[in-house]
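As structure tokens, the structure follows; a few thoughts come after it.
What you see is the complex with one protein chain gone and the rest in place.
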Amino acid sequence: MNKIYLWGVIITVLMLVVTYYTLVITAGDSGKDLSEILSGDIVNLLTVLAAMALVVITVFVVIKYVRQMQVDTADGELVDDSWDDIGEFRNPVPQGWAVIFLATMVWAAWYFTIGYPVNSYSQIGEYNEDTKVLNDKFTKDFADKMQEFSEEEKTEYMINMGESVFLSECKVCHGLSADGIDGKSADLNVWGSAKAIVDTINNGAKGLNYPMGDMPDRNGIMNANKDYAPITDLEIEIVSSYVANGMKGEGSDVFAGACSSCHGLDGKGMGGMSPNLASYGTAEFTVDVLNRGKKGFIGSMPAFNRLNATQKQAVGAYITSLTK
Amino acid sequence: MVDRPLEYDYTIAKLFMMNAIFVGIVGMFVGVLIAWQMAYPGLNTFLGEGLAEYTNFSRLRVLHTDSVIYGFVLSSVWSTWYFVGQRVLKVSMAESKTLMMIGYLHFWIYFAASAVIVVSLLMGITTSKEYAEFEWPLDLGITVIWLLWGASIAGLVGMRREKTLYVSIWYYVATFLAVAMLHLFNNLEVPTYFLSGGIGAWYHSVSMYSGTNDALVQWWFGHNAVAFVLTTPIVAIIYYFLPKESGQAIYSYKLSLLSFWGLMFVYLWAGGHHVLYSTVPDWVQTMGSIFSIVLILPSWGSAINMLLTMKGEWQQVASSPIIKFMILGSTFYMFSTLEGPIQAIKSVNAIAHFTDWIVGHVHDGALGWVGFTIVAAIYHMAPRFFKREIYSKSLMATQFWIQTLGIVLYFTSMWIAGITQGMMWRAHDEYGNLAYSFIDTVTVLHPYFTLRAVGGTLYLIGFIMFAYNIYKTTSAREIDESELQNASPMGA
Partner (left out) sequence: MFHWLEKNPFAFALGVFITIAFAGLVEIVPNFAESARPLVGTTPYSTLELAGRHVYINNSCNACHSQLIRPFKSETDRYGHYSLSGEYAFDRPFLWGSKRTGPDLLRVGNYRTTDWHEHHMKDPAGVVPGSIMPAYKWMYKNETDIDTAYAEQLTVASFFKTPYTFTKDIGTENARMIPMKDGSTTYIEMGDTLEDAKRLALAEAKLIVADMKDEDVKDAVSKGKIPEIVAIIAYMNSLK
């Protein structure tokens, strides 16, 4: 076989392989198969097709001319001038080229005047349609799943979805393993457990923007039942387990004495004055944090209004699952 | 008409050639450096923390783009202008003291301005507009330099003995006019020092346009700066050097003619493809896409004319590295002028824009088309400058293959990186959430950034071989005038 064809084949195959490979990487470990990537998004399909066309057309056309270099001979009538001995033939323009040039011009004129005249397309209109289609699809999928799933499957589904949100939205601050990256933000593997509450009582809490303001550190927390003596290590230990246990078991007396002035006897935050500790460590509490943002001792987290309700609930489920 | 051959004066052409090679090495070295920095960010402090302000990616990137485009490419274009201009117009610079004066001024003011630009970019003095980063004092300097070139064109053309203008001259003239217009309008800016009564940095200015308008003007400029710095003058170059080196007549005058006027007309309308899906009006975007598709044909017209000029001359392609450079250059020109329009289709641009696929496209053109054509031109000119044969043909051949491999690595890696990243950004997972966080789409590119850096390094190595070859040519075997008709003489 002529070497030039071989080169053409090599280049075409190389670029096909390379392009196929981009699909493989894109799928990554998201569990999609390749046809799904192309069928799920028309833009992907068009891009891949266009990329193929680019390689094939260039290779094909260049080979055509290289063949002419190899087998044809140059001739024609020369023009009268020559510049520094460079001559010019009066050859006609290549027909294919001329026809396509003309065709593209006609097409362009058609496009502007008849096909899609000036204001007939709106990219925002297209966005609204696309977004609606995607949203509807996911809402429906979600509703279907919630119908057919058992409780257990539902929880698992939410946790997985939450993990996905966490990995794209939260991990820049909380780290891949949610450990808070050396204290740069909250360690969510601990958060929600008794240990984290011990920390909170020792150091206080701030930044959720409750009417009650900040929670003082341990020096500011007195036990009313003990004549307003500062809270002790033992009491902290007990009350923390109590709260982490969903306000059950030993410790209700310490809570009543030290915490209820702000969080209410039932721990529910006295109608929005302070956080509802009955939901501490659960998805609801996380949703509350995401709605408010959190300005902490080691940094601050913005409110996440751009997540929708399902996503917030899901990420809450995921975080709860980290400690449980 | 004079009957004995004219004694052309190549002094200015030589100065520009030396500058081109020198700045080429520097600019491409910086390109290689930033390519490695993207793969290994530790290199941002390769001269230590203390100098990181001047050695980090973001300061160096502009230095790379401006030095290769306005240093390497423009110097080369001017070097060929002072060579080709004399020859196809049949006048010698030596015939006019004024023209020589203009030439010297042109070079030295340009040289001085380049030095100021390098320093100021390193200091972080930039207006942020891509390829037009310079503040107003430099804009003025650039205007002077440009006018000097204009004077040189007007002078040589005015004194010409060849009545009809050759194709190369068309393209040089178009380059001059278009860039003058673009430079002027994109750089309308208000110096703040004077309007505030002398407060702050004296060189600072603020753009005449704001927001969407500024973007529209900038990319009208940016797109056409590409057209009239990285395309038309290079077409001017190949229209002279390919037929000259090969001794073949241009395939078709009509094709030259239609391609030229087609390109002039269509190019200017296509700038909208840089602002697709932005806030510029939809119809302007559509116009950019449509005209980009039409643009394939006048672009390919020139390339096809070049390939057909070599019709039946395969043995020359096979045996001459200079011709190889130009034929592969034309091929890359076809590739990038089809790739560009494809990336200009709105749906494709949705993926391609903002990614490395665009960077790949840029370098298909810059390394394959621009770089190779310039290398060929300088190889052709050097024996004429020094009256000596080119030092080593085998070195040329090696350079050709090393650089070709470099380009292949560059564009395949950027092809993968760009399309992958573009698709990852768009991907939603089965829950309807974004499938990837941004950083996932960065870390996945590491292997391709590395591959690109390797490719770029190969290209640079090839370029250094080129510089060495030209340097050695200044002391290679002497030849006499009659050996210089077409094919350039080369030593083994």
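Going in written order, the chains are labelled A and B, and every chain counts its residues from 1.
The rule is simple: contacts are C-beta pairs under 8 Å (C-beta built on N, C-alpha and C of every residue); 3 or more make two chains touch, one makes a residue touch a chain.
Just so it is clear, the model here is predicted, and its values are computed rather than measured.
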Visible chains in contact with the missing one: A, B
Of B:Val284, B:Ile402, B:Ile464 or B:Ile479, the residue in touch with the unshown chain: B:Val284
Selected residue (touches chain absent from view) among B:Leu47, B:Ala112, B:Leu140 or B:Ala201: B:Ala201
Listed residues B:Ser292, B:Thr309 or B:Thr355, member touching the removed chain: B:Thr355
Touch with the omitted chain, as defined above, among B:Val73, B:Ile102, B:Ile117 or B:Ala174: B:Ala174
From A:Asn2, A:Thr131 or A:Asn209, residue that would touch the chain that is not displayed: A:Thr131
Hidden partner interface residues of chain B, rising order: 37-38, 41, 44-45, 49, 52-53, 56-59, 61-62, 124-130, 157-158, 163-165, 170, 173-174, 177-178, 181, 185, 190, 192-193, 195-197, 199-201, 204, 206-207, 209-218, 220, 224, 257, 261, 264-265, 267-269, 271-272, 274-275, 277-281, 284, 287, 350, 353-355, 358-359, 425-428, 433-434, 438-439, 442-443
Hidden partner chain, residues of chain A it touches: 123-124, 126-127, 130-131, 134, 168, 172-173, 175-176, 181, 184, 295, 299-302, 304, 306
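Everything that follows uses one rule, which is that only the chains that are shown with their structure count from here on.
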Centroid distance [mean C-alpha coordinates] between chain B and chain A, Å: 38
Chain B residues within the chain A interface of the complex: 87-88, 90, 162-164, 166, 240, 243-244, 248-256, 258, 262, 277, 282-283, 285-287, 290-291, 293-294, 296-298, 300-301, 304, 307-314, 317, 331, 334-335, 338-339, 342, 345, 347-348, 350-352, 412, 415-416, 419-420, 422-424, 426-437, 439-440, 444, 485
Chain B partner contacts - residues on chain A that touch it in the complex: 14-15, 18-19, 21-23, 25-26, 28, 30-32, 37, 41-44, 46-48, 50-51, 53-54, 57-58, 61-62, 65-66, 68-74, 76, 78-79, 81, 83-94, 97-98, 100-101, 104-105, 107-108, 111-112, 116, 118-119, 121-123, 134-135, 137-138, 141-142, 160-161, 164-165, 167-169, 171-172, 311, 314
